[in-house]
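For this view, one protein chain was removed and the others were kept in their places.
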Amino acid sequence: MHRVELADLNKTFKNKAAVKDVTVCLEHGVYGLLGENGAGKTTLMRMFCGILEPTSGSILCDGMPIRQMGGDYHMLLGYLPQEFGYYKDFTALRFLNYMAALKALPEEYARNRIEELLELVGLQADRKNKLKTFSGGMIRRIGIAQALLNDPEILVLDEPTSGLDPGERVRFRNIISSLGKNRIVLLSTHIVSDVEYIADNILLMKDGRLIYAGDASRMLAEAEGCVWKCLVPEPEVPALEQQYMISNLRPHASQVELRVISRIKPAPNAEPAEAALEDAYLYLLNKMAEV
Amino acid sequence: MYKKNRTHLKINTAISVLHMQGESASATDDLKSRFTAADRQLPIDERRKSETLALLCRETQSRANRPVQNKRLLLRNLLRYTDRSLPGIHILCCTALPLLLLYAGNRDFFGENDAAVMVFLSMVFPCFLTFFSYFELRQLCLTGIAELGKTCFFHAGQLAALTMAFSGILNLMAVSAGIFLAGLQWKIRLLQLCLYVLVPFIFMQCLCLGCMLTETGRRHPWLNAALGLTLPLCLSSLSQSQTAYTEAALLVWAAALFTGILILAAEIRIFFIKLEKGDILCTE
Partner (left out) sequence: MTDKELIRKVHNGDKEALNLIIAAYYDDIYRFCLYLTGQETDSYDITQDVFLRFIKYIDSYQHRNLKGYLLIIARNLCRDYFHRKRDTACIEDAVCLGQEDKQLTGLEDSLLLFQTLQKLPVKQREIIIMRIYEELPFHEIARITGCNLSTVKSRFRLGAGHLRKLLEEPFGGYDV
């Protein structure tokens, strides 16, 4: 099992700081990297994988800088980028063989591994079809298959469920959940429910900074007492939306059921509600905005 | 007075620096002797040293037992599964160029008096071949697969080097064959023809690679194509000039070739530095 440490990591593109002073240590388990679009998740993951050089700071794997480890670090790594590139005219089988060749896997090992992975992601029947005929979900599944070819001990998945329907999302979650036991899985998303059931630890980013790093239960505790449920007449909704953060809004006959994130009671008839991870996520983001 | 004070200040600063250096030297000796004394009082535990050696031997042994693929076989697999469509067309065009010249010579299309036309065509065709190198490199570096490739054992830098070497050798072979055949057919001095062909060829390479180095060039491949077309236009206007192809102008051509090679070398170095940093693979 490995340990990856990010220390004072910064990345600046021209005048924009995409990642600011990120310091975190990852050991085995599933880490959910949450944040809005543009929070710096993809940049952080690219630096984590050694694709982008940080402007300052260091990334150490078991005490060694990853840039010095070179091929040895890449042998431990499996990566699924957000914009997953592939040759459209390649068949699924040829593409996986190509990726196995890039990862310098012995032929015999690669052949067996590809069969296993096609079975795991449910694409055995489509192995000889060209990738241009695949749906979005199938492409993502090929993506996860190629990331697992070298049986990586560090798996990095950037928005792996984007564009997937709910059924495929659940399937994906189950695959990832089973992988997290003896490896580091870093999984980024802006959809909280993706990580709610599988992540042991949550990393929350906002404007390039890591505003929270810890386990999900502690994150929930942060929002304890700040989540309210209330039923209000429809005309009052805009005023409440202006004043408070509304995490859910549901029409209920002539009224509207609101789920409000607030330290103070938003309405006389508001009742405290049990905080869900999404509530905690919104609460922490909003808290940082206030600061 | 001010000048005198400044000189005085400079001398004082120099003296204090020398004093500090002298001080540091003696402080270092004194501190070094303390370290040496401390070393004597704490000898190394040989048992722990032997344990470490034994552990290293076991680790080395377990590494030897791991299945390792031969590097030659790894490379063979890579070539087997890589995309061959663009390189295939490239090879065809490189083969076509000398064959076309041979055919044109045999059929006497241009005749001995149209050497100037032949020289012009010999300059333009290699520029056209450069576009293949450019697109092969683009496909490698600027598709999403490049980002993925950077996390693999054979990383983007190695693949880019392989691609550039392959297309460079192909182009040079085609250009050399073209120069040789054109020179023979139309009785043009080979060295002279070399310069006339290699100069626009090298500058075309510089233009294409230069575009890859800028974000605008990477985002807009049509810009590169447009710039690329200006080179043959310049060549055609050059071919109208009588003085450009005289013996006296050969020195200018040689100087231009040398400059082109230097620029290309610098661009290749910058390209690999940017590739290593990830600036090219991850265009924001």
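Lettered A and B in written order, each chain numbered from 1.
What we mean here is this: a contact is a pair of C-beta atoms (placed from the backbone, for glycine too) under 8 Å apart; a residue touches a chain by one contact, two chains touch by 3 or more.
What you see is a predicted model; the values in this text were computed from it and never measured.
Novice: Looking at the full complex, which residue from A:Ser58, A:Thr133 or A:Ser217 touches the chain that isn't shown here?
Specialist: The missing chain is touched by A:Ser58.
Novice: For the chain not shown, which residue from B:Thr60, B:Thr216 or B:Thr246 touches it across the whole complex?
Specialist: Reading the full complex, the residue touching the unseen chain is B:Thr60.
Novice: Considering the entire assembly, which residues of chain A contact the chain that has been omitted?
Specialist: 5, 25, 58, 60, 62-65, 68-73
Novice: Under the stated touch rule, tell me which residues of chain B contact the chain that is not displayed.
Specialist: 20, 24, 27-28, 30-32, 34-35, 37-39, 41-42, 44-45, 48-49, 51-53, 55-57, 59-61, 63-64
Quick note on the criterion: only the chains that are shown with their structure count from here on.
Novice: Which residues of chain B touch chain A in their complex?
Specialist: 67-69, 73-74, 77-78, 80-83, 85, 143-155, 276-278, 281-282, 284
Novice: Going by the contact rule set out above, which residues of chain A touch chain B in the complex?
Specialist: Against chain B, the touching part of chain A is residues 13, 18, 46, 49-53, 71, 74-75, 77-79, 81, 83-87, 89-90, 94, 97-107, 109, 146.
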